[in-house]
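Removed: one protein chain of the complex. Kept in place: all other protein chains.
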Amino acid sequence: MSGLPVTAIATPRRGAAGRTGLWRVERPVIDHSRCIKCLLCWLYCPEGAVVRHEDNSVEIDYDYCKGCGICANECPVRAITVVAERE
Amino acid sequence: MVTIKELTREEYWLPGNSSCPGCPAALGLRMLGKALEGKFVLVVPASCTTVIQGIYPATPSRVPLLNIAFAASASAASGLRAALRIRGLKVPVVVWAGDGGTADIGLQALSGAAERNEDILYICYDNEAYQNTGIQRSGATPYGAWTTTTPLGKREHKKDVPMIVAAHGVPYVATASIAYPLDFVEKVRKAASKSGFRYIHLHAPCPVGWRFPPSKTVEVGRLAVETGMWILYEIEDGVLRLTGRSRVLLDPSKRKPIEEYLRAQGRFSHLDERDVEELKRYVEARWRELKKLLEERGGCLR
Partner (left out) sequence: MSRLVISGNEAVALGVKLSRVQVVAAYPITPQTAIVEKIAEYVEKGELRAEFIRVESEHSAMAACIGAAAGGARAFTATSSQGLLYMSEMVFWAGGARLPIVMAVVTRALAPPWSIWCDHNDALSQRDSGWVQLWAESVQEVLDMTIQAFRVAEDEEVLLPVMVCLDGFILSHAYEPADIPEQSAVDSFLPEKKPAPYWLDPSKPAAYCTIAAPDTYMEFRYEMYRAMKNAERVIKEVDEEWCRLTGRSYGGLVDCYRCDDAEVAILLCGAWAGDAKEAVDILRRKGVKAGVVRLRATRPFPTEDLRAVVEGMDALAVVDRSLSPGLPSILWSEVRAALYDSVKRVYVKGFIAGLGGRDVTPGDFIRIVHSTLEGFRRGEPGEVEWIGLRGGESGHH
(Lines give C-alpha, C1' and ligand atoms only; values in the text may rest on other atoms or scores of the structure.)
Protein backbone atom coordinates (compact mmCIF):
# COMPACT_ATOMS: atom_id res chain seq x y z
CA MET A 1 0.00 0.00 0.00
CA SER A 2 1.15 3.48 -0.86
CA GLY A 3 -0.30 5.27 2.18
CA LEU A 4 -2.06 7.76 -0.09
CA PRO A 5 -5.78 8.54 0.05
CA VAL A 6 -7.98 6.76 -2.52
CA THR A 7 -7.84 9.72 -4.86
CA ALA A 8 -5.85 12.94 -5.09
CA ILE A 9 -7.26 15.06 -2.27
CA ALA A 10 -5.03 18.01 -1.51
CA THR A 11 -5.09 20.06 1.67
CA PRO A 12 -4.69 23.84 1.97
CA ARG A 13 -1.25 25.22 2.57
CA ARG A 14 0.53 28.54 2.15
CA GLY A 15 3.25 28.06 -0.39
CA ALA A 16 1.56 25.13 -2.11
CA ALA A 17 3.90 25.87 -5.02
CA GLY A 18 6.85 26.55 -2.74
CA ARG A 19 8.43 29.90 -1.92
CA THR A 20 7.19 31.78 -4.94
CA GLY A 21 9.16 34.80 -3.83
CA LEU A 22 12.09 33.07 -5.49
CA TRP A 23 10.42 33.71 -8.87
CA ARG A 24 10.85 37.46 -8.42
CA VAL A 25 13.10 39.43 -10.72
CA GLU A 26 11.89 42.80 -9.43
CA ARG A 27 11.01 43.73 -5.89
CA PRO A 28 8.30 46.17 -4.79
CA VAL A 29 9.41 48.37 -1.89
CA ILE A 30 6.97 50.41 0.16
CA ASP A 31 7.91 53.87 1.36
CA HIS A 32 5.87 53.93 4.55
CA SER A 33 6.33 57.67 4.96
CA ARG A 34 4.26 58.26 1.84
CA CYS A 35 1.69 55.50 2.37
CA ILE A 36 -1.84 56.73 3.02
CA LYS A 37 -3.14 53.27 4.04
CA CYS A 38 -5.67 53.18 1.24
CA LEU A 39 -5.20 49.38 0.98
CA LEU A 40 -5.37 49.35 -2.82
CA CYS A 41 -2.12 47.38 -3.00
CA TRP A 42 -3.59 44.83 -0.62
CA LEU A 43 -6.81 44.68 -2.62
CA TYR A 44 -5.17 44.22 -6.00
CA CYS A 45 -2.30 41.88 -5.18
CA PRO A 46 -3.22 38.68 -7.03
CA GLU A 47 -1.03 36.66 -4.72
CA GLY A 48 -2.33 37.89 -1.40
CA ALA A 49 1.26 38.77 -0.66
CA VAL A 50 0.50 42.20 0.76
CA VAL A 51 -0.02 41.78 4.48
CA ARG A 52 -2.63 44.07 5.95
CA HIS A 53 -2.09 44.81 9.63
CA GLU A 54 -4.74 45.68 12.21
CA ASP A 55 -4.08 49.40 11.74
CA ASN A 56 -4.35 49.00 7.93
CA SER A 57 -0.69 49.55 7.43
CA VAL A 58 0.70 47.26 4.76
CA GLU A 59 3.78 45.15 4.33
CA ILE A 60 4.96 42.88 1.58
CA ASP A 61 5.49 39.20 2.26
CA TYR A 62 8.61 38.61 0.22
CA ASP A 63 8.39 34.86 0.76
CA TYR A 64 5.54 34.76 -1.72
CA CYS A 65 5.50 38.11 -3.59
CA LYS A 66 6.13 37.26 -7.26
CA GLY A 67 7.15 40.79 -8.14
CA CYS A 68 4.41 41.40 -10.69
CA GLY A 69 4.38 45.11 -9.82
CA ILE A 70 0.60 45.54 -9.77
CA CYS A 71 0.79 47.05 -6.29
CA ALA A 72 3.25 49.70 -7.48
CA ASN A 73 1.17 50.37 -10.58
CA GLU A 74 -2.02 50.84 -8.56
CA CYS A 75 -0.69 52.80 -5.58
CA PRO A 76 -2.37 56.22 -5.88
CA VAL A 77 0.49 58.10 -4.19
CA ARG A 78 3.36 56.15 -5.75
CA ALA A 79 4.53 54.93 -2.37
CA ILE A 80 5.72 51.67 -3.90
CA THR A 81 8.74 51.52 -6.12
CA VAL A 82 10.01 48.56 -8.02
CA VAL A 83 13.70 47.80 -7.75
CA ALA A 84 15.79 45.10 -9.37
CA GLU A 85 16.09 41.99 -7.26
CA ARG A 86 19.67 41.46 -6.11
CA GLU A 87 21.30 38.06 -6.06
CA MET B 1 -21.53 49.79 -1.27
CA VAL B 2 -18.80 47.51 -0.07
CA THR B 3 -15.64 49.31 1.02
CA ILE B 4 -12.11 47.97 1.00
CA LYS B 5 -11.80 48.29 4.74
CA GLU B 6 -14.74 46.10 5.52
CA LEU B 7 -13.39 43.22 3.42
CA THR B 8 -12.09 40.43 5.57
CA ARG B 9 -8.35 40.18 6.12
CA GLU B 10 -8.65 36.41 5.88
CA GLU B 11 -7.24 34.87 2.72
CA TYR B 12 -9.11 31.90 1.25
CA TRP B 13 -6.83 31.49 -1.75
CA LEU B 14 -3.44 31.23 -0.14
CA PRO B 15 -0.25 32.90 -1.32
CA GLY B 16 2.53 30.82 -2.81
CA ASN B 17 0.37 29.19 -5.48
CA SER B 18 1.32 28.35 -9.07
CA SER B 19 -0.36 31.29 -10.82
CA CYS B 20 1.78 33.45 -13.11
CA PRO B 21 2.84 36.86 -11.75
CA GLY B 22 -0.03 39.29 -12.29
CA CYS B 23 -2.62 36.54 -12.76
CA PRO B 24 -6.21 37.77 -13.00
CA ALA B 25 -7.64 34.37 -12.07
CA ALA B 26 -5.75 34.32 -8.78
CA LEU B 27 -6.94 37.85 -8.05
CA GLY B 28 -10.51 36.87 -8.85
CA LEU B 29 -10.34 33.79 -6.64
CA ARG B 30 -8.98 35.89 -3.78
CA MET B 31 -11.89 38.31 -4.14
CA LEU B 32 -14.42 35.50 -4.40
CA GLY B 33 -13.09 34.02 -1.16
CA LYS B 34 -13.37 37.34 0.59
CA ALA B 35 -16.82 38.08 -0.83
CA LEU B 36 -18.29 34.91 0.68
CA GLU B 37 -15.79 34.73 3.55
CA GLY B 38 -14.87 31.19 2.62
CA LYS B 39 -18.40 29.82 3.09
CA PHE B 40 -18.96 28.04 -0.22
CA VAL B 41 -17.75 25.09 -2.24
CA LEU B 42 -16.07 25.35 -5.62
CA VAL B 43 -16.32 23.33 -8.80
CA VAL B 44 -13.46 23.89 -11.24
CA PRO B 45 -13.15 22.46 -14.75
CA ALA B 46 -9.89 22.04 -16.66
CA SER B 47 -8.36 25.52 -17.00
CA CYS B 48 -5.54 27.65 -15.65
CA THR B 49 -7.23 27.24 -12.27
CA THR B 50 -6.47 23.53 -12.35
CA VAL B 51 -2.80 24.41 -12.62
CA ILE B 52 -2.91 27.37 -10.23
CA GLN B 53 -3.92 24.88 -7.53
CA GLY B 54 -0.54 23.26 -7.87
CA ILE B 55 0.25 19.64 -7.31
CA TYR B 56 -1.03 17.07 -4.82
CA PRO B 57 -0.77 17.01 -1.77
CA ALA B 58 -1.07 20.80 -1.31
CA THR B 59 -3.61 23.33 -2.55
CA PRO B 60 -3.99 27.08 -2.05
CA SER B 61 -7.76 26.62 -1.69
CA ARG B 62 -9.19 27.07 1.77
CA VAL B 63 -12.65 26.16 0.50
CA PRO B 64 -13.64 22.62 -0.53
CA LEU B 65 -13.03 22.30 -4.23
CA LEU B 66 -14.07 19.65 -6.73
CA ASN B 67 -11.98 19.50 -9.88
CA ILE B 68 -13.88 18.17 -12.87
CA ALA B 69 -13.47 17.55 -16.58
CA PHE B 70 -13.48 20.49 -19.00
CA ALA B 71 -17.11 20.35 -20.18
CA ALA B 72 -18.65 19.18 -16.95
CA SER B 73 -18.64 21.94 -14.34
CA ALA B 74 -22.28 23.07 -14.53
CA SER B 75 -23.59 19.52 -14.36
CA ALA B 76 -21.17 18.37 -11.66
CA ALA B 77 -22.24 21.41 -9.66
CA SER B 78 -25.90 20.43 -10.19
CA GLY B 79 -25.21 16.99 -8.75
CA LEU B 80 -23.20 18.37 -5.86
CA ARG B 81 -25.99 20.84 -5.10
CA ALA B 82 -28.51 17.99 -5.05
CA ALA B 83 -26.36 15.96 -2.66
CA LEU B 84 -25.80 18.88 -0.30
CA ARG B 85 -29.52 19.65 -0.34
CA ILE B 86 -30.21 16.07 0.71
CA ARG B 87 -27.73 16.48 3.54
CA GLY B 88 -29.55 19.67 4.58
CA LEU B 89 -26.58 21.90 3.73
CA LYS B 90 -27.34 25.32 2.27
CA VAL B 91 -23.75 26.31 1.48
CA PRO B 92 -23.45 27.96 -1.96
CA VAL B 93 -22.08 25.83 -4.79
CA VAL B 94 -19.92 28.02 -7.02
CA VAL B 95 -18.53 27.09 -10.42
CA TRP B 96 -15.29 28.82 -11.37
CA ALA B 97 -14.70 28.16 -15.05
CA GLY B 98 -12.64 29.72 -17.81
CA ASP B 99 -14.09 31.22 -20.98
CA GLY B 100 -13.27 28.06 -22.95
CA GLY B 101 -15.01 25.91 -20.34
CA THR B 102 -17.96 28.29 -20.51
CA ALA B 103 -18.39 29.74 -24.00
CA ASP B 104 -17.26 26.64 -25.87
CA ILE B 105 -16.98 23.10 -24.55
CA GLY B 106 -19.04 23.70 -21.41
CA LEU B 107 -21.82 25.73 -23.04
CA GLN B 108 -24.20 22.81 -23.34
CA ALA B 109 -23.93 21.86 -19.68
CA LEU B 110 -24.14 25.54 -18.72
CA SER B 111 -27.28 25.98 -20.79
CA GLY B 112 -28.80 22.82 -19.33
CA ALA B 113 -28.16 23.93 -15.77
CA ALA B 114 -29.44 27.45 -16.51
CA GLU B 115 -32.60 26.10 -18.14
CA ARG B 116 -33.22 23.82 -15.15
CA ASN B 117 -32.61 26.86 -12.94
CA GLU B 118 -30.19 24.86 -10.82
CA ASP B 119 -29.40 26.51 -7.52
CA ILE B 120 -25.78 27.31 -8.32
CA LEU B 121 -23.62 30.38 -8.88
CA TYR B 122 -21.60 30.07 -12.07
CA ILE B 123 -18.66 32.42 -12.49
CA CYS B 124 -16.80 32.56 -15.78
CA TYR B 125 -13.40 34.22 -15.51
CA ASP B 126 -12.83 35.42 -19.02
CA ASN B 127 -9.20 35.69 -20.07
CA GLU B 128 -10.39 35.54 -23.68
CA ALA B 129 -8.54 32.43 -24.81
CA TYR B 130 -7.51 28.93 -23.82
CA GLN B 131 -4.60 30.15 -21.73
CA ASN B 132 -3.84 26.89 -19.99
CA THR B 133 -3.03 25.09 -23.21
CA GLY B 134 -0.96 27.98 -24.48
CA ILE B 135 -3.19 30.81 -25.77
CA GLN B 136 -5.54 29.33 -28.37
CA ARG B 137 -8.61 31.25 -29.49
CA SER B 138 -11.92 30.60 -27.79
CA GLY B 139 -15.43 31.74 -28.61
CA ALA B 140 -14.76 34.58 -26.18
CA THR B 141 -11.63 35.84 -27.92
CA PRO B 142 -12.36 39.30 -29.36
CA TYR B 143 -12.14 40.24 -33.02
CA GLY B 144 -8.62 40.93 -34.17
CA ALA B 145 -6.82 39.34 -31.23
CA TRP B 146 -3.72 37.31 -31.90
CA THR B 147 -3.70 33.82 -30.42
CA THR B 148 -1.60 30.82 -31.41
CA THR B 149 -4.49 29.51 -33.50
CA THR B 150 -5.31 32.94 -34.96
CA PRO B 151 -1.81 34.11 -35.82
CA LEU B 152 -3.18 36.84 -38.07
CA GLY B 153 -5.91 37.85 -35.63
CA LYS B 154 -9.33 36.35 -34.98
CA ARG B 155 -11.86 37.04 -37.72
CA GLU B 156 -14.99 36.68 -35.58
CA HIS B 157 -16.33 38.76 -32.74
CA LYS B 158 -16.59 37.67 -29.14
CA LYS B 159 -19.43 35.35 -28.22
CA ASP B 160 -21.80 37.16 -25.88
CA VAL B 161 -22.21 34.53 -23.18
CA PRO B 162 -23.83 36.65 -20.44
CA MET B 163 -26.63 37.55 -22.85
CA ILE B 164 -26.97 33.92 -23.90
CA VAL B 165 -27.36 32.97 -20.25
CA ALA B 166 -29.78 35.86 -19.70
CA ALA B 167 -31.93 34.51 -22.53
CA HIS B 168 -32.57 31.48 -20.29
CA GLY B 169 -34.52 33.78 -18.00
CA VAL B 170 -32.42 33.04 -14.94
CA PRO B 171 -32.78 35.20 -11.80
CA TYR B 172 -29.37 36.88 -11.96
CA VAL B 173 -26.74 37.64 -14.58
CA ALA B 174 -23.91 40.11 -14.17
CA THR B 175 -20.70 41.15 -15.79
CA ALA B 176 -17.72 42.24 -13.73
CA SER B 177 -14.02 42.97 -14.08
CA ILE B 178 -11.04 42.14 -11.92
CA ALA B 179 -10.16 45.85 -12.21
CA TYR B 180 -13.23 46.62 -10.08
CA PRO B 181 -12.97 44.11 -7.24
CA LEU B 182 -15.50 45.81 -4.99
CA ASP B 183 -18.11 45.80 -7.75
CA PHE B 184 -17.36 42.11 -8.24
CA VAL B 185 -17.60 41.39 -4.50
CA GLU B 186 -20.94 43.15 -4.37
CA LYS B 187 -22.27 41.16 -7.30
CA VAL B 188 -21.07 37.89 -5.80
CA ARG B 189 -22.81 38.73 -2.55
CA LYS B 190 -26.00 39.74 -4.28
CA ALA B 191 -25.92 36.56 -6.37
CA ALA B 192 -25.27 34.45 -3.28
CA SER B 193 -28.28 35.97 -1.55
CA LYS B 194 -30.55 34.71 -4.32
CA SER B 195 -31.50 31.18 -5.25
CA GLY B 196 -31.72 29.53 -8.63
CA PHE B 197 -29.20 29.86 -11.41
CA ARG B 198 -26.92 32.86 -11.11
CA TYR B 199 -24.19 33.84 -13.52
CA ILE B 200 -21.31 36.30 -13.30
CA HIS B 201 -18.98 36.89 -16.23
CA LEU B 202 -15.69 38.28 -14.91
CA HIS B 203 -13.39 40.01 -17.36
CA ALA B 204 -9.85 38.85 -16.55
CA PRO B 205 -6.96 40.34 -18.53
CA CYS B 206 -4.13 37.82 -18.71
CA PRO B 207 -0.61 39.27 -19.05
CA VAL B 208 0.73 36.08 -20.60
CA GLY B 209 -1.88 35.61 -23.29
CA TRP B 210 -2.65 39.24 -24.01
CA ARG B 211 0.98 40.25 -24.14
CA PHE B 212 1.28 43.05 -21.60
CA PRO B 213 3.56 43.40 -18.55
CA PRO B 214 2.20 41.68 -15.42
CA SER B 215 2.05 44.99 -13.58
CA LYS B 216 -0.70 46.12 -15.99
CA THR B 217 -3.37 43.47 -15.31
CA VAL B 218 -5.62 45.87 -13.42
CA GLU B 219 -4.84 48.80 -15.69
CA VAL B 220 -5.77 46.86 -18.82
CA GLY B 221 -8.96 45.66 -17.15
CA ARG B 222 -9.83 49.24 -16.31
CA LEU B 223 -9.13 50.41 -19.85
CA ALA B 224 -11.45 47.73 -21.18
CA VAL B 225 -14.26 49.25 -19.15
CA GLU B 226 -13.33 52.90 -19.72
CA THR B 227 -13.14 52.46 -23.47
CA GLY B 228 -16.45 50.62 -23.50
CA MET B 229 -14.92 47.39 -24.79
CA TRP B 230 -16.20 45.65 -21.66
CA ILE B 231 -19.47 46.75 -20.13
CA LEU B 232 -20.41 46.35 -16.49
CA TYR B 233 -24.06 45.55 -15.90
CA GLU B 234 -26.37 43.29 -14.03
CA ILE B 235 -29.65 41.70 -15.00
CA GLU B 236 -31.96 41.03 -12.12
CA ASP B 237 -35.14 39.17 -12.96
CA GLY B 238 -34.84 40.18 -16.59
CA VAL B 239 -34.11 43.87 -16.06
CA LEU B 240 -30.74 45.19 -17.11
CA ARG B 241 -28.98 48.11 -15.51
CA LEU B 242 -25.49 49.42 -15.99
CA THR B 243 -23.32 49.32 -12.92
CA GLY B 244 -20.17 50.96 -11.60
CA ARG B 245 -17.99 52.83 -14.05
CA SER B 246 -20.10 51.81 -17.04
CA ARG B 247 -23.09 53.78 -15.75
CA VAL B 248 -21.64 57.03 -17.03
CA LEU B 249 -20.43 55.65 -20.35
CA LEU B 250 -23.70 55.57 -22.28
CA ASP B 251 -22.62 58.93 -23.62
CA PRO B 252 -19.96 58.06 -26.22
CA SER B 253 -17.99 61.20 -25.45
CA LYS B 254 -17.32 59.87 -21.96
CA ARG B 255 -15.64 56.75 -23.31
CA LYS B 256 -11.91 56.68 -23.92
CA PRO B 257 -10.85 55.81 -27.46
CA ILE B 258 -10.54 52.06 -27.83
CA GLU B 259 -7.04 52.55 -29.23
CA GLU B 260 -5.87 53.15 -25.66
CA TYR B 261 -7.03 49.67 -24.73
CA LEU B 262 -5.69 48.04 -27.89
CA ARG B 263 -2.28 49.71 -27.67
CA ALA B 264 -1.75 48.41 -24.15
CA GLN B 265 -1.67 44.82 -25.42
CA GLY B 266 0.65 42.96 -27.72
CA ARG B 267 -2.13 40.73 -28.99
CA PHE B 268 -3.60 43.67 -30.93
CA SER B 269 -0.30 45.09 -32.14
CA HIS B 270 -0.76 43.86 -35.72
CA LEU B 271 -4.19 45.45 -36.22
CA ASP B 272 -4.56 47.74 -39.22
CA GLU B 273 -6.94 50.67 -39.47
CA ARG B 274 -9.75 48.58 -40.89
CA ASP B 275 -9.53 46.15 -37.99
CA VAL B 276 -9.69 48.99 -35.50
CA GLU B 277 -12.67 50.46 -37.38
CA GLU B 278 -14.40 47.09 -37.25
CA LEU B 279 -13.86 46.86 -33.50
CA LYS B 280 -15.15 50.42 -33.07
CA ARG B 281 -18.21 49.67 -35.14
CA TYR B 282 -18.89 46.59 -32.99
CA VAL B 283 -18.45 48.43 -29.70
CA GLU B 284 -20.60 51.36 -30.81
CA ALA B 285 -23.33 49.01 -31.98
CA ARG B 286 -23.38 47.22 -28.63
CA TRP B 287 -23.69 50.50 -26.76
CA ARG B 288 -26.43 51.67 -29.10
CA GLU B 289 -28.38 48.51 -28.43
CA LEU B 290 -27.97 48.99 -24.70
CA LYS B 291 -29.01 52.61 -24.89
CA LYS B 292 -32.11 51.64 -26.79
CA LEU B 293 -32.92 48.89 -24.33
CA LEU B 294 -32.46 51.19 -21.35
CA GLU B 295 -34.24 54.21 -22.77
CA GLU B 296 -37.11 52.53 -24.57
CA ARG B 297 -37.78 49.53 -22.37
CA GLY B 298 -36.30 50.49 -19.04
CA GLY B 299 -33.73 47.73 -19.44
CA CYS B 300 -36.45 45.09 -19.57
CA LEU B 301 -35.15 42.16 -21.63
CA ARG B 302 -38.33 40.12 -21.57
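For reference, chains read A and B in written order, and residue numbers begin at 1 within each chain.
Note that a contact is a pair of C-beta atoms (placed from the backbone, for glycine too) under 8 Å apart; a residue touches a chain by one contact, two chains touch by 3 or more.
Just so you know, these numbers come straight off a predicted model, no measurement behind them.
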| item | value |
| --- | --- |
| Where the missing chain makes contact, among the chains that are shown | A, B |
| Option touching the unshown chain, where B:7, B:29, B:48 or B:63 are the choices | B:63 |
| Per the touch definition above, residue among B:2, B:84 or B:239 touching the missing chain | B:84 |
| Touch residues of chain A, complete complex, unshown partner | 1-2, 4-12 |
| Touching residues (missing chain, whole complex) on chain B | 38, 41, 43, 50-51, 53-57, 59, 61-69, 71-87, 89, 91, 108-109, 111-112, 115-116 |
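Here is the rule we go by: only the chains that are shown with their structure count from here on.
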| item | value |
| --- | --- |
| Residue ranges of chain A touching chain B (in the complex, touch as defined) | 8-20, 23, 38-40, 42-49, 52, 56, 61, 63-64, 66-70, 72-74, 82 |
| Residues of chain B touching chain A in the complex | 4-5, 7, 9, 11, 13-24, 26-27, 30, 53-62, 181-182, 207, 213-219 |
